[in-house]
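A protein chain is absent from this complex, but the other protein chains hold their places.
Should a chain be cited, it is by its letter among A and B, assigned in written order, with residues numbered from 1 in that chain.
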Amino acid sequence: MVSSSRRKWLAWGGYAAVLIAAPLVFRSSLAVNMLSQMGFLIVICLSYNLLLGQGGMLSFGHAVYTGLGGYAAVAAISYVDAHGIAVPLVLMPLAGGLMGALIAVPLGYVSTRKAGLTFAMISLGIGELVVAFAIMLPDLFGGDGGISINRTYGKPLAGISFGPQLQLYYLIAAWCFVCTALMYAFTATPLGRMLNAVRDNPERAQFVGYNTQLVRWYSFIIAGFFAGIGGALGTINFEIFNAADSLSGLRSGAYLLFTFLGGVTFFFGPIIGAVLMVLAMVLLSELTAAWLLYLGLVFVLMIMYAPGGIASLVMMNVQMARTGRLGRFAGPYGALALACALLFLGVAPLIEMVYHLQLNVGAGSTITFFGMPLDAATAGPWVGSAVVALLGALAVHRAGRRFALAWGRAQEEIQAELQRAGAAA
Amino acid sequence: MTYALELKNLCKSFGRTEIIRGANLAVRPGERVAIIGPNGAGKSTLFNLVSGRLQPTSGEVHLNAQRIDGKKPHEINRLGLSRSFQITNIFPHLSVFENLRCAVLWSLGYRYTFLRFLSGLHDANARADQLLAQVGLAAKRDVQAVNLTYAEQRALEIGVTIAGGAQVILLDEPTAGMSTTETAHFIRLIREVTEGKTLLTVEHDMGVVFGLADRIAVVVYGEVIAFDTPEAIRANPRVQEAYLGSPVAAAQGGAH
Partner (left out) sequence: MEFFSISLLNGLSYGLMLFMLSSGLTLIFSMMGVLNFAHASFYMLGAYFAYALSTSIGYWPALFIAPLAAGLLGALFEQVCLRRVHRFGNVPELLITFGLSYLVLEVVQLVWGRNVVPYGLPEQLQGPLFTLYGTQFPKSRAFIMLVAVLMLGGIWLVLTRTRIGLIIQAALTHPDTVQALGHNVPRVFMLVFGGGAALAALAGVVAGNTYVTEPAMAYAVGSIIFVVVVVGGMGSLAGAFLASLLIGVVQTFAVAIDTSLADLLRVIGVQVASGNPLEQALRLTVSQIAPMLPYLFMVLILIFRPRGLMGTRED
């Protein structure tokens, strides 16, 4: 039986190994680009979950802190470059972090006066305020063209200029690892744990002596710090800051959506979310014009059937495996997978055909769906897909029912075992 | 003498409805006081006023001669008053041990620090383990609080309430929903952990009240109509009329 601290070392070692080895396995320039994006988005999503998962604070305005962090990095690099001061690129994310934390002091004070749903609305309002403010000052924030930088400014550090994407990736990966470790460490400190307590029961937290607003405010500042670092890595990666884009509510919404998809109840959930975000925005968007619709549907289904996100699904299976019962679900899982595939094969062509007719009508009415040509102008594909979709829905319903029953039975067995063990103790 | 807790003409109205109409009480340090009264008399409201959950419309509350009415709950807690709730109020997603550890952090001076690991706070961990043993939940140390039985959760709440070392403890119907054996066991626990402290408890179980309390305060329609020893209360005609019913019923309650 592997001890818990042994497991922790393995997990962190594995994480570092994956970060180091990933670009060696996925070598194409597209892949390295995507990995770089995943790197800083992991920092951003983890900082977002510090608020949502750890603190119960749902924010619609996280882009303020990531965006202003990115701005600080760009401003600092421009300044250093223009005045020939020797501050290496490696330290620039810190400028973003400090800016994020600084901004979080006043804005966080105002935001954390209220909790829950009111906090969410306030964060939306503040987000809008900051975007509007930044757009109004084009001299300061770069206007429509944004502010560009050259990340190879200054002299190379030991032969590393950060010009090649691979070098930049390792910079991002290093910061990503450090920030992940620091944010994980935070959860094991008094403030981190009290943040959980305040999330669970703010009243009880008060009655053990804690000012809940201060707990939330201080945690907000720390989240702002890491958000700023993530945003700084982002603008360094793309070498441009654009106020309307970096600070926008759309970005905040994306952070929310993918962090939730990854899973808010486990620490590593946002890491999954960040990876998914890049995969969706870079790969899925190329594959189909309807990617936002698919995303929205997956998001809604996730909330309804798996509100703990992908991380919770993974952990459920890990826990089932630990009791040695996962094997018996091979069949039910298989059936469920086939049913879902059937449903997808029915619904997706319908969606694709609709999108094609609306957006690409000049290119003829035929689409290729997984290599199969479907003529959207004829009735055949429509009827066929609808039938498949219906069958798929029925199949999912039945397979899902069977699966839930089997899972429930397994859970009961586990409970009974625990009771027997508890009684014998 | 300095009273541990003093209520002076405390009043609370919600809109035009007066819930507390001039409550007066003076509790001596180390005293065990039971607060009884018919439903809707305002007992929980009194607790809420004292602990800062509600602000009084008028009147004063003094904790060890210091005025606390108008203060926030966490400020009052830091001055040495702690309470439990009628509906169990703990941290559901934290383990039993974590619940207790969170409850001792402030009193040990750890405040909002994020530069130290919880595992390295030996005094906090030791104290939490001690409390764990005191409330009898050592076997459930790492169980999530939401997965405990009802009685275990109530025991945990007592632990969390006394963890910070508060000298004045308010317990709001601690034995509500418990069987007779559970109640007896629980009262023993309460007696042990509140040894030497000032205790105020709202109770409906007359056996508990007459067995545990040094003095009993009777609250009817938002006023304290009597505050005396159990024998005196039992014999008090006003109390009999308002709450205990006939002298026969009162005697039966006392004979528990």
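The working rule: a contact is a pair of C-beta atoms (placed from the backbone, for glycine too) under 8 Å apart; a residue touches a chain by one contact, two chains touch by 3 or more.
Every value quoted in this text rests on a predicted model; they were computed, and no experiment measured them.
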item	value
Neighbouring displayed chains - absent chain, whole complex	A
Contact with the hidden chain (one of A:V354, A:A377, A:A393 or A:A406)	A:V354
Contact with the hidden chain (one of A:I303, A:A321 or A:L394)	A:I303
Hidden-chain contact residue, picked from the options A:A22, A:A63 or A:I122	A:I122
Identified contact with the non-displayed chain, of A:A132, A:V318 or A:A416	A:A132
Among A:V110, A:A341 or A:L418, the residue in touch with the chain that has been omitted	A:V110
Residues belonging to chain A that touch the chain removed from view	52, 56, 58, 110-111, 113-114, 116-118, 120-122, 124-126, 128-129, 132-133, 136-140, 202-203, 249, 253, 256-257, 260, 292-293, 295-297, 299-300, 303-304, 307, 354-355, 358
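Note that in this section only the chains that are shown with their structure count from here on.
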item	value
Gap in Å, rounded to a whole number, between the CA centres of chain B and chain A	44
Of all residues in chain B, those that touch chain A in their complex	51, 53, 72-74, 77-78, 82-83, 89-94, 98, 101-103, 105-107, 110-119, 121, 139, 160-161, 163-164
Of chain A, residues touching chain B in the complex	185-186, 188-194, 196-197, 200-201, 203-212, 214-215, 218, 222, 422, 425
